[in-house]
Every structure is written in structure tokens, then in C-alpha cells.
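Shown here: the complex without one of its protein chains, the others still in place.
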Amino acid sequence: MSSWLDYTINGLIVGNVYALVAVGLALIFGVSRLINFAQGSIYLVGAYIGWVAVVQLHTPLPLTIIFVAVLAALVGLIIERFGLRPLQNSVRIAPLLATIGISFVLDQLVMLTFSPNPRALPSQLPDVRFQVGGGTIGPLDLLIAGVGITSALLLFVFLRYTRLGWAVRAASQDRDAAMQMGVDVNRVNQTVFGIAAALGGVSGLLVGMYYNQIDTAMSLQATLKGVVAEVVGGAGNVPGAVVGSLLLGLVESYGVAVFGTSYRNLFAFLLLVVVLVLRPNGLFASARQAPPEPLTGTFIAPSRPVRIPRWALAVVTAAFAVLPLLPVSFYMLQTLINAWLLGMLALSLTLVAGTIGQVSLGHAALLAIGAYTSALLSLTLNVPVGLAIISGGLMSAALGTILISPSFRLRGHYVSIATLAIGEIVSLVILNWEGVTRGPIGISGIPPLSLFGYDLISPASVYWFAFAVMVVLALLQARLLGSHLGRSFRAIRDDDIAARAYGLGLNRYKSLAFIFGGFAAGVSGGIAAHLYSYINHETFNTQQSILALTVVILGGLGNVVGAIVGAVALVGLPEVFRIAAEYRILIYGIVLLLLVRFRPQGLLGTI
Amino acid sequence: MSTSAAEPLLELTNVNTFYGQAQVHFDLSITVGRGHIVCLLGGNASGKSTTMKIILGLVKPRSGEVTFDGASLIGLTTPQIVRRGIASVPEARRLFADMSVRENILMGAFVRNDRSAVTQDLDKMLTLFPKLGQRLSQRAGSLSGGEQQMVAMARALMSRPRLIVMDEPTMGLSPLYVDRVLELIRTINQEGVSVFMVEQNASLALEIAHEAYVLQTGRIVLSGPARMLKDDPRVRDAYLGGPEAA
Partner (left out) sequence: MGQPHAPLLSLRGLTRRFGGLTAVDGIDLDLAKGGLVSIIGPNGAGKTTLFNLVTGLDRPDAGEVRFEGEDITGLSPERLAGRGIARTFQLGRVFGNLSVMDNVLIGAHTRLRAVKPAVPVIGPLLELGLALLRPASVRDEEERLREEVKAILGRFGERLLPRIDQPAYSLSYANRRRVEIARALALKPRLLLLDEPTAGMNPSETAEMQALVAELKAEGLTILLIEHKLEMVMRLSDRVIVMDEGKKIAEGPGEEVRGDPKVIEAYLGHGLSGGAEQESAA
């Protein structure tokens, strides 16, 4: 039954679903040069609205589709109006961060409302298959194809023959010129977000029916797949997004046919990385484009960082160092240990995202590499734990930099997509490379932290160990920032074209930043592995990458002290206020949104 | 001084503009009389293009007043300003490159609701710019610079503006097209549309303008009727630097 025709049909159907997401992304990118990371969340919301309609309201299918489209569009309008429009005059990084924050808030709201457990979403269509050549096709396949084709036609008519459609096209080609023709760009944005959300929501509904299952993990996957399809087709290119989606669907389907289901996503992300590296403007872009626009001063906000006197830093460091000697609770030490681990990750991310301006969304992959290296070395080769952790750091620095290097030639939002995809690839490789990583079972029985043969079992000793490592890493990083590399990194962030004209090779310096940052992240992951004693491919996930990014923004991009202050604040405050675990991610998302809106330079300022 | 007696259509009064901490305009005051062609001369980075952006509401001044037909434009959005009757021919044309020439021209009528009259105006544009007739279905991005300038001007006229603002309309054009553009600006003006143009090419602009202002590092250093400024050596001194220039 698994004929090639079946795989082709499956690929095209799945491609149709991706197209519904990707077309929305392309429309939004066209008009506002923004990759909407919240697109998958709308898809998720659409699936759950569909579930409510089908299971609780028992609406007939056509009504379900309309219901989902309308409510999802409403969500899109709200996102545009309250999440993005206030950021119109902000720096370019702001709307990107805002959509990440919105995505987390929406996903968590869905999770809190419906619980994270998967639910069945019955298809409402008769369960029959028709024989077509060597394969079969069912009514749901036809429905999906029908919705896809109808949407494409409607969109074509809208863009080609309506006033608003013309406004959308004009605005996506030259926003300022469109405004000078009297086009209200806010209305165009609204329209585009409404359409994108309606299509995304319906897509979620259809996928839910197709697999007869929905869960909250759908969101990130949908965003990623949509982005892959859109970038393959050429960012902002609507017909390109459709072709890219079908292509992605086919590549995945054939990949699954040859290698098995667990490889599905790997193919998608590899396709993305290959396209980004070879044809960053998409498969259909003309080969040579006009030289890119300068980014000077527009990527991050200029700010005057808060200067904290050295003696004050020394006093605070000393206070935290003697803390375990005071009568503090085990719980507090535990919390601060987590803060120090997050602090190391944040140090790493603030260097690459803040100092050199590569906003990485896959930073947890560096943790994972460090953790697996250290765990496996100590378990299988009996390497002493201290040495294993350092090896983890070095492995993260080396491997992480090599993996991320395809993104070095990209700028702005593309870096974020590429790093997100690379992070996913690492996680998928860990899952699939059973011979080394033990696959989905994970690694258990990792030896505890030890130093020179002495096991660090007591909370105080673990605390001191983690704190000391973090302080050393912070001091090293501060020293780095004070060297010629600090100014070179910052120059590349501020204006990479002028930097190149003065002899700064982008590959060389981005590599050095990732090597240094990768080491800190790898060490953090290594320590975590020995602390947890069990890790698997999900221990270090995208949520941690986003949490680290929130910490970095909170502290101030590139700000060493800020990264640690941010880590303590984001780990510590929820503990102080006894906020239940499931609400924390929601709060992180909200914190990120508020920061982007009201204090983009963070607490201590960008450096 | 008879020319300056015209009733003011557009007035900028004591405008001060900043980009971040850098001041771009210092108490800038400019008047465009009804039915006049007024040009603003100046070198690169003198603040000319920013003046255009102030009029169109793309940049907000920190202080000062901008009025059109007696009503303030401050606080209005660009589309609102366009609806009041100001059309623009932006610097470097800024056509919608992937849309056809026809669609580009019709985009100029975006603020209008009278469809049949729009179609008539399109025909009128084709008599005014006969060359565009055979290019209507072509991608605008594939046209030469001069042809693009024609499209940009036709596009601006389609909104039936009372004032057209133009940013360096002759930039990068061959002499033949420069002549065409100047002639067209005159024709447009004779049909009752006021024109405010920013130019670097003084002699050219002074040929057709009624009044002119010379801008230097954000300040008006010279102004008056164009035919008086035409022979004034101070004009070129002001931004081409020094009396030796031509």
C-alpha cells in the first residue's frame, strides 16, 4: 500500500497544509519585513477552536471552517493592533522579539485552558478511500486540497482585482511610496495579519483532523515548517511560498518513505539550511540583487549603559559567595544554582546576540552538546567530571560554531530562523543517532559533580562550584569585551558593511564569538547534566533558548552583569512569588513583550 | 516681486527637525504660492530631502508649523496628507517595481473613488506621456530611468493634486529626458498644479521656478524670485562651494 503514489499524494496534501501557513508568513513578510514567529501559535489556536466547535458545539464542517477562520483572524488582528503596531518605529529586532513573546503567551494560554494532553479531533468526514492509480485518496485529502486551491484563488483575486489587494502589493514592494499614494499602511498590516491568521487557523484545523490529534507542541513545528516553506520559496513571495510548501511536503514525504518517520523534520530543516546558505533569497529570486541596505543603528537601540562601580560588584559577589554559610534554605540554594546555570547560558547568548548581533534562537543546542559530551565522556570513558565538563565546553565551542557557521552570511531575522533550525537539527540528531546518544531513552546514571576526586553532593558545594564557574566565565567575558575583539564584535553588529571595509572578516569574528560563547554554554550544559543525572533530547529545548533570550533582553544586550542580574531575576522572582510552574513560561512571554515595548535597552542598558 | 504676491498654498514656519541628537533643520521657513513652482536648492546632506519628508508627514518636526491651504498638517498621517491634495514624486522614483506600468499609474489614484473619471485621467496621462502607451503592461522595474520618471510623474498626477512635491526629478537622467521632465513640470504647472521641487541642479531648477530657496546645513541662506537668483553668484557659492565654480 505504501506506493510512491501514496507518498506523493501525502506529500502534496501535507504541502497544501504548509502552504496555508507559509502564504500568511509571506504576506506578512512582504508588507512588514517581519518573520512572524507567532504564526504557529495561531495555527494551534485554530486547531483548538476547531476542537471546541466539533466536539462541544457539534457544528457542521462548513460552519466549523468559517468559525475557525473568523476567530483566528480576530486573534491575528489583536496581535497586529496591540503587539506589533506600537513597535512600528522601534529598532528592527523589536517586532521579531515581540512575535516570539506573543507566540509563547498564546501557546501557554492554550495549554492552561486545555491542558497539555493531546486531544482527538475527529474529521467529520466519511472514512472511505478511493483508489487512484496505484494509491488511495480520502475525502479529507480532497477537502484539504480543495481548501488550499480555493484559498489560493481567493487570494489571487483579492491581490489582483481589489483596491485593498493593490494596496497590499504596493506596500510590500515599497512601503514609503505606497504611503505617499495614500495607502494606509496600518490597514494593510491589519488585512494581512487577518488573512494570514485565518489561513493559519484553518490549516491547524485541517491538520488536527488529518492526524485526528491535536496538542500544544504543534505550534512551534508549524512555525518552523511554514518558515522553511516560505524561505525556500523566497521570503515575501506569495506564489513562491506555495511552491516551497509543496516541495517541502514532497521532500518530507519521500524522506520518510526512505528513512522512516523520525527523520521527517530533519529533512525539513536541512532543506532550510541548504537554501539559506546557497540561495538566501529563495529558489526563485533573481541571482543578483542590489547591495543590501545598511543596518546602522537600526538593529539595536542606542543606549547609555548603567555603570556599576567595581567595588559594588565585588561586594555583591562576596555576599553571594558567603550565602551558603548563612542560615538559608536548601530551596533557596537550589533556586540560585539554577540561576547560575542560566546565567552561564545568558552570558553566552548575550555575547552572540548582543555584542555581535546574531540573535540565536537555537542556543539550547549548545547546552545539549556540552551536556551529552560531558555525560558520555564521564560515563563511558571514565573521564573525571571536571575534565569532562571542560571537554563539553570545548566540544560545544567547536561543534556549535561549525554547525552555526552557515548562518554567518545571513543578517537580521534570517539568523534567528537559521539558528532555530540548527537547534532543531541538533535535537533531532540526538534523537536519531542511537548508537552514540542512546536515542529517545536518554542517558541516565550520569555521575555527580566532583572536583579532584571529591564528589560535590551537598547543596552548598554545588552552589559554590556553579557560582565560581559562572563568575570566572563572566570575568573572562568582561576581559574579552575590553579587548580589541570587544570593539570588533560591536562594530560588526552596528554596521557589518563598514566593518568589512575596515578589514573585519565576518566569518572569523562571528566564529570567535560563537567559540567563546559556545564554551560557556557547553560548560553550563555539562554541569546541568551531572546535576540532573539524567538527560534526553528534550532536556534542552527551545523554551530554554527563549528563556535565555528573555534574560539577555532583560539585562541589556551584550551586558555581562545584566545577563546575570536577568538570570537571577527570571529564576528567582517566580520563586519568591510562589508562581506555579505552568504559569512561568506565560510570565516569561509577558515579560519579554513588556520589555520590547517599554524598555528595549533592558535594565542595565545595551553595551 | 510680483510673483511672491501669490496667496500661500503651503507654508513651513520655523521648522526644527532632528534625527536622534543631530539637528537637520534650523528654523526653516518656506512658502509655496498657489499656482507657483518653488524650488529648494542645496547640496547633499543639506536637509533637502528631509524637507520633503516633513511636508509628506514621513518625518515629524520637533517644533514649527506646516500648513496647507490654511490648515495645519502637523499630526496628520501621510495618507491623510495625500488626501488633502499633495502628491509626491519621490527621490529615485520609487516605483512599485513588480507591478505593471498601468498598475503603477493607477496606484496614484488610490485615494480617489470616481472610477470612470480615473479611467479618463489614465487616457489623459497617455497623451501627456505618449511613450508610456506601449509600455502599459510591462513591469515598471524593467523601464529605463527616464521612462520610470515619466511613470512617477503620471502616478503623482493621477490623484488630481493641488500640489506636487518632487525630490530631484532630474537625478540620473540623460539630458534629453531632463528637458522632457522640465517641460512637463511647466505643463503641469500651467494646468494649475503648484509644484515644490527639491533640486541639486540649480540652473535647471531656476529655469522653470518662480521662487527659490537655498538650503545649507539645514538653514535657508538665500531666497527670492528665481529670475533674480539665476544670475546671483551666491547661489552656487552656497552649496557648490566658492566663487570659482563655473
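Each chain gets a letter, A and B, in the order it is written, and its residues are counted from 1.
What we mean here is this: a residue touches a chain if its C-beta (ideal position, glycine included) is under 8 Å from a C-beta of that chain, and two chains touch if they have at least 3 such contacts.
Note that the structure is a prediction, hence the values are computed from the model and not measured.
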Residue of A:F452, A:Y502, A:F577 or A:F598 in touch with the missing chain, whole complex considered: A:Y502
Options B:E7, B:D27, B:D114 or B:E183, residue touching the unrepresented chain: B:E183
Touch criterion as defined above, residue of A:L512, A:L531 or A:L604 at the omitted chain: A:L512
Touch residues of subunit A, complete complex, unshown partner: 290-291, 294, 296-297, 300, 302, 304, 476, 479-480, 483-485, 487-488, 490-491, 493-495, 497-505, 508, 511-512, 515-516, 606-607
Residues of subunit B in contact with the chain not shown: 20-23, 43-46, 92, 97, 141-145, 168, 170-176, 178-180, 182-183, 200-207, 216-217, 230, 236-237, 239-246
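One rule holds in what follows: only the chains that are shown with their structure count from here on.
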Complex interface listing, subunit B residues touching subunit A: 20, 56, 58, 77-79, 82-83, 87-88, 90, 94-99, 103, 106-108, 110-111, 155, 159
Residue numbers on subunit A that touch subunit B, as the complex places them: 163, 166-167, 169-170, 173-174, 176-185, 297, 302
